[in-house]
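A protein chain is absent from this complex, but the other protein chains hold their places.
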Amino acid sequence: MIKAGIIGATGYAGGELVRLLANHREAEIVWYGSRSYIDKKYHEVYQNMFRIVEDVCRDDNLEELAQQVDVIFTATPQGFLAGILTEEILSKVKIVDLSADYRIKDVKVYEQWYGIQHKSPQFIPEAVYGLCEVNRDQITLSTRLVANPGCYTTCSILTVYPLVKEGLIDVNTLIIDAKSGTSGAGRGAKVPNLFCEVNENIKAYGVAGHRHTPEIEEQLGCAGNCKVMINFTPHLVPMNRGILVTEYAKLKRRDDGELPSWEDIRAAYDKYYAGEKFVRVLERNLCPETKWVEGSNYVDINFVIDERTGRVILMGVLDNLVKGAAGQAVQNMNLLFGLKESEGLELVPSFP
Amino acid sequence: MIKAGIIGATGYAGGELVRLLANHREAEIVWYGSRSYIDKKYHEVYQNMFRIVEDVCRDDNLEELAQQVDVIFTATPQGFLAGILTEEILSKVKIVDLSADYRIKDVKVYEQWYGIQHKSPQFIPEAVYGLCEVNRDQITLSTRLVANPGCYTTCSILTVYPLVKEGLIDVNTLIIDAKSGTSGAGRGAKVPNLFCEVNENIKAYGVAGHRHTPEIEEQLGCAGNCKVMINFTPHLVPMNRGILVTEYAKLKRRDDGELPSWEDIRAAYDKYYAGEKFVRVLERNLCPETKWVEGSNYVDINFVIDERTGRVILMGVLDNLVKGAAGQAVQNMNLLFGLKESEGLELVPSFP
Amino acid sequence: MIKAGIIGATGYAGGELVRLLANHREAEIVWYGSRSYIDKKYHEVYQNMFRIVEDVCRDDNLEELAQQVDVIFTATPQGFLAGILTEEILSKVKIVDLSADYRIKDVKVYEQWYGIQHKSPQFIPEAVYGLCEVNRDQITLSTRLVANPGCYTTCSILTVYPLVKEGLIDVNTLIIDAKSGTSGAGRGAKVPNLFCEVNENIKAYGVAGHRHTPEIEEQLGCAGNCKVMINFTPHLVPMNRGILVTEYAKLKRRDDGELPSWEDIRAAYDKYYAGEKFVRVLERNLCPETKWVEGSNYVDINFVIDERTGRVILMGVLDNLVKGAAGQAVQNMNLLFGLKESEGLELVPSFP
Partner (left out) sequence: MIKAGIIGATGYAGGELVRLLANHREAEIVWYGSRSYIDKKYHEVYQNMFRIVEDVCRDDNLEELAQQVDVIFTATPQGFLAGILTEEILSKVKIVDLSADYRIKDVKVYEQWYGIQHKSPQFIPEAVYGLCEVNRDQITLSTRLVANPGCYTTCSILTVYPLVKEGLIDVNTLIIDAKSGTSGAGRGAKVPNLFCEVNENIKAYGVAGHRHTPEIEEQLGCAGNCKVMINFTPHLVPMNRGILVTEYAKLKRRDDGELPSWEDIRAAYDKYYAGEKFVRVLERNLCPETKWVEGSNYVDINFVIDERTGRVILMGVLDNLVKGAAGQAVQNMNLLFGLKESEGLELVPSFP
């Protein structure tokens, strides 16, 4: 039985980790870290866990934690883990970091977009970007540190990855218009996240400056072997869960001067995702809906070619708390310990 | 492996049965009945089941079905099962009926409230009212027909049952004010169920005439060994899932002339529910919230004594599609076949 | 042109006052008080008012304000106005107080339910309880202080008032089950009011202890000329605006031993509300819906007699920010200055 500790167990992503691990057959949580609720019963913070979790919340003592557990999930603000991580800790325990601290390889880019100094850049090189479908072979028994991708990022990258990899689009024409449920904004008590402010409302935010932008650019640059510069615009949608990305890009013409056909593009998706359990490329003409993946680890993807404009429109959806956070973290944990990748993640989407 | 067939597999309750049985280790669905979608792939009707269910929908042939399966779930309109059930069918297969056809023992009461003639009253006596926490010992390997309780009914009865049983309240002062999410209204295409009509709106309906009333009255009468007449008022709430009942009743004074104490009432709950996995009586001063049980088979209950008025206010919540329909149906199936009662129902509530 | 000042202009009720007065032909706001946003432009706090209100927010200086305006609306926390009100202020300006400070005549009851000491009980006797449909003749040019009723209270009282007045019900059997949209909880940044906590959720709160209880009891006691003790249970509903009350009471039998007829009860409503612009008693068999009064000053009411139990079930709806707060405050202002009572309140409900 793998012993797991969570730092930040009372945020929404932390709470989802607790939900998922409660049904995991090979892992158990032994440390519910939550600086805000120390000594309070976990189920007093999340009443849904009444009679399921009896533990109390504990402080964020990474060193003590490293002694007691096999894996630590850090669902913490940016800069937290980077500020306290040491070689000693990493020598004792595996870490799946749900923050952005080790996602971006170029530390200058990190510092510029996040506006903070990175306190432990020495661990960046060894951190694996935990997008399992892309980097599975790097997430192994010997991996110590996984940077769990962001929610927008996971959805944005997986939706377009095969097309970038296969050179089907001009990646610098890529525009990603993303829409997220409100749990992505966290459980902090702020006026803009109040029910009456979010309900019956939609808005863009972080336009041209959202921090998931460089993460997407770096990963797509890696896939396409080129420098990538995109527009990424997130929007806040009045629903709890779910992300939808709508992506636009110019198709590159084939050697015969024609646009790639539907079959060409579908073939690219199949090449990378045919064997993927958690990526579902939909049947022709279906538009993905966030509701169809709610509560599950699936990413649903589809595309439409616009012959008139020569663009392809891609759509991808996931549950931001599952595949966009806790689910992917568990998927990474499974890989890190050589378990069945889908253990604890055989979640059937809930409808309605 | 138990073979199950569902008639009405494409309604919301039917869909939830499919979701729950997909993760059940001892049962599998072999017949997805849906008269409206015959020959259509099930996942075309519920896209969330893409890659999970590959079957096509089939007609409602109860006789053929009885040959092929061990248990039939009928998630059908009132009168459907009563109209076609025969001794021959019942001799071959167990039936868990999610409609009201066999819930009410007094056939006249059924015919009066439902406004239809009961076509097979001969099976009413043997049908067991499948409220597992109350009638567990009647749901056995030899039971052939289970009347799965209604969603409002399950919540209403379980919330007040121990107090009636223990004679703590004057049951004829009982008023049940119930609030339900919209999935309870089904998937029929009707103007009053459109998003724009339900959203940002709340209303009562079926006032003084809702069909779950006699079902509650019969069961509570049975528990209290007296004739019961209550007011039950359902309301439509702009949310997908969840039922909350708020119940009001006059407390009977104890022999010493005092009102029952908090401890008295709590003891009554503990007497009946202390060992119940799916009933959670909350800690003092907590009000149940539908969100805390969403997606699970739990019923959460609590109460407040109002010394001023001598009334007790009870609150109970459940997920109308799980404990209020499909979850309880699975619980009944487990009992019918001697399986672990919670098999397939170890569902952790999802939040947010 | 009446000059009006608002203290607490940036809460939801204050904001609604600004919306309503913007279209009032006889009044204008000259002071937008908001301690939290002093010197900030009002439309920076409420972007909907961009280009409509150019003023900046100002401090809560009641004395200076009394010099400059004809009427002050206080949309402030309990205890605020009571703590600073003086005879000198009242000699200069009329006040419509949206808080509870002067609603309850019995100061001990106020202090007990609100848990604070009343700092200026000397003004309680002269304060008029501003439920216009009931106390219209006391709200006159010579009235200085109006206690604007609470949102739950307005809805609860108006729904049952004629039946109490006419002695049709046993008022001590009255149970009020109320459901409110979330704007009633105010704009404070608290976790329980976050979108993800309220959305897809319903719960009771303040059970047996909500502060609107004594206000309802006092007013109904006054109407029925008897001591009244009721149960009042509020619930939080995932919608922005609207209150629905469902009320239950035993009907008193007539001299002939029969229950009052539908016509009897309807006649009672007509007796008090036939000429009321803002109270709409619906046609038989229609259940009021909050959506049908949204954005307007209407209260919609209807009732059902349950012959089986001898109870009448009453339903009433209003928009908590309009008739439940700002609309009623404007209605009171109109009466205070001898204007047409409906001036600025000819608001057509918005649907959907």
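Observations
Letters A, B and C mark the chains as written, and numbering starts fresh at 1 in each.
Following the convention adopted for this analysis, contacts are C-beta pairs under 8 Å (C-beta built on N, C-alpha and C of every residue); 3 or more make two chains touch, one makes a residue touch a chain.
Being a predicted model, the structure only gives us computed values, none of them experimental.
In terms of the touch definition stated at the top, the absent chain reaches A, B, C within the entire complex.
From the options A:Ser36, A:Gln67, A:Ser261 or A:Thr309, the residue with contact to the chain not on display is A:Thr309. Although one chain is not drawn, its touching partners on subunit B can still be listed: residues 12, 182-183, 187, 189-191, 193-200, 238-240.
Listed for subunit A, the residues touching the missing chain in the whole complex are 175, 177, 179, 181, 196-197, 199-205, 207-208, 229-231, 233, 235, 237-242, 244, 246, 248, 287-291, 294, 304-306, 308-309, 311, 313, 315, 352.
Along subunit C, the points of touch with the absent chain fall at residues 12, 15, 19, 22-23, 46-52, 183, 200, 240-241, 280, 282, 286, 289, 291-296, 300, 346, 348-352.
The working rule: only the chains that are shown with their structure count from here on.
If touching chains are joined by edges, the resulting network of the protein chains shown connects every chain directly with every other. For the pair subunit A and subunit C, the distance between mean C-alpha positions equals 46 Å. Subunit B has its Cα centroid 37 Å from the Cα centroid of subunit A.
The centroid of the Cα atoms in subunit B and the matching centroid in subunit C are 38 Å apart. Counting partners per residue, subunit B has 200, 240-241, 289, 291, 294, 352 as the residues that reach two or more other chains.
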